[in-house]
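The other protein chains are all here in position, but one chain of the complex has been omitted.
Up next is chain A:
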């Protein structure tokens, strides 16, 4: 484990450094300087692929070989080609993905929050058992059952064409099947940190159950809702496996399915166009992360970690 190679000063932010007689520069280096060097090195590892793909997308030669000198020339040809290629409806994929991911994450947040609220606020028979079985069900993730999902959707196609194989609504419903589970746990931990006296006071003031839930509780747990919504959005945004099985028609496909076919069909000579597609696809998620960053950190740590 990399952590074992740590110099001793690393863990003790608060323990005062022992007064010694080493020169100031060396002391700065031992305490802080190496931290900057290490961080910059790791940042290089983290950013090379991103710089590379941005550079490729702007490189008019468009091939894999031509993309190796970063930012050697800049044009937007690849983006134009990407959005005008009639065989690969990138704009459609993009819209499909955003719509599917947004709907799923909103649904996941509502379903998950409602369940977590029930587990956190009510005491009922089967509560403990319910929590445990959620955990058990979650151990058999949907990705393992994709063969059965495929077979189920084949049957549903005959009964309800709108939610069967090939339908985007059907795919959303499949994703919502995973709304409870890990999400419920993350939220459950967070709901427990909101004092019960709040909802009891609201009840005395005459608020209905629905008013308490939507008006008070959901507002107080906003950070964890943001985290769950984001994780679900990103999960759906990145899902290749189930989407590739369910969405057959090219016009209905999502970015992972579409871009994968792009790459697998005509790899190296269309690299620039693919890179442009990758950059555009990454933008919404990266922006969302930056926007919700403070929620993510507090949500992940409060919900999951018992301090």
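To be clear about the criterion, contacts are C-beta pairs under 8 Å (C-beta built on N, C-alpha and C of every residue); 3 or more make two chains touch, one makes a residue touch a chain; residues count from 1.
The rule is short, and it goes like this: contacts and distances are computed from a predicted model.
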item	value
Identity of the absent chain, which is to be given by its UniProt protein name, from "Lactate utilization protein", "4Fe-4S dicluster domain-containing protein", "Corrinoid iron sulfur protein subunit alpha" or "Maltose/maltodextrin transport system permease protein"	"Maltose/maltodextrin transport system permease protein"
Residue, one of A:91, A:106 or A:143, that touches the chain absent here	A:143
Among A:82, A:100 or A:179, the residue in touch with the chain that has been omitted	A:179
Selected from A:114, A:202 or A:218 as touching the chain missing from the view	A:114
Sole residue of A:42, A:95 or A:248 that reaches the chain not shown, by the stated touch rule	A:42
